[in-house]
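Excluded from the complex is one protein chain; the other protein chains are retained at their positions.
After this line comes subunit A, so read on.
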Amino acid sequence: MANEKQLALVIDLNVCVGCHACVTSCKEWNTSGWAGPMPDQDPYGKDPNGVFFNRVQTFECGTFPNTETVHFPKSCLHCEDPPCVPVCPTGASYKRESDGIVLVDYDKCIGCKYCSWNCPYGAREFDEISGVMKKCTLCVDRIYDETLPADRRKPACVLACPSSARLFGDVKDPDSEVSKAIRDNGGYQLLPEAGTNPANHYLPRRKINANVHEDQLARADNPLSREAEPPKFGGPTIDDASQW
């Protein structure tokens, strides 16, 4: 399936601070929207369980003391070759031709969960109450909503991110913000060996080093630096001459 247009998220792991703002805004928007509800079981009890479309996980990489912490938001990657779609016996899981978003038709889903077995990322979460499979919709009910101001027609998680770690756009358009971000910052896909060709990309952690040499710290041509000794005012002055 080669879509002309493929909407996707680009998530910058260099910037994500792991605050879970995207997680809560996603749940808030979607539980009451088109894709909802996203029910919880025992939410305030000992053993809470519930549906989320987006999770932020944390990993520690490297060996102490040379470790780094990676906060890793994870949601459906809207794969270009989604293995979850053809296995669905009812046709409830589908990928939109028009923009590449992978969706579940809740009126067709029988709740067999077979699609979830065929997603290597664990991106689908089952809604026990409605008995249907749920997953990220890329806020399909926001992004085309003309009653919203143009700059608000983005997924809820993108709008919520305080560090702008989440970008949204068409990865098939070479001039889009997301395509540029992928190109310029070494954007990559998760589990490439799975053959899913995910649309969502991640930008790696990157350290920016400027090589500054000692002599560059002092500016030789500083206009404020004194180039010569100022004249000494030890001799006779105008005042001396006039006060007699």
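Worth a mention:
Quick note on the criterion: a contact is a pair of C-beta atoms (placed from the backbone, for glycine too) under 8 Å apart; a residue touches a chain by one contact, two chains touch by 3 or more; residues count from 1.
Just so we're on the same page, contacts and distances are computed from a predicted model.
Not every chain of the complex appears here, and the one that does not is recorded in UniProt as "Dimethyl sulfoxide reductase anchor subunit", selected from "Dimethyl sulfoxide reductase anchor subunit", "FAD-dependent oxidoreductase", "Putative DNA modification/repair radical SAM protein" or "ABC transporter".
Only one of A:Thr31, A:Asn118 or A:Asn185 touches the chain withheld from this view, namely A:Asn118. Residue-wise, the contact with the chain that is not shown comes from A:Val23, picked out of A:Leu7, A:Val23, A:Ile143 or A:Ala181. When the whole complex is considered, the residue among A:Glu146, A:Glu193 or A:Asp215 that touches the unshown chain is A:Glu193. Although one chain is not drawn, its touching partners on subunit A can still be listed: residues 13, 20, 23, 42, 47-52, 55-63, 69-70, 72, 74, 83, 86-92, 108-114, 116-122, 124-126, 128, 130-132, 188-194, 202, 204-205.
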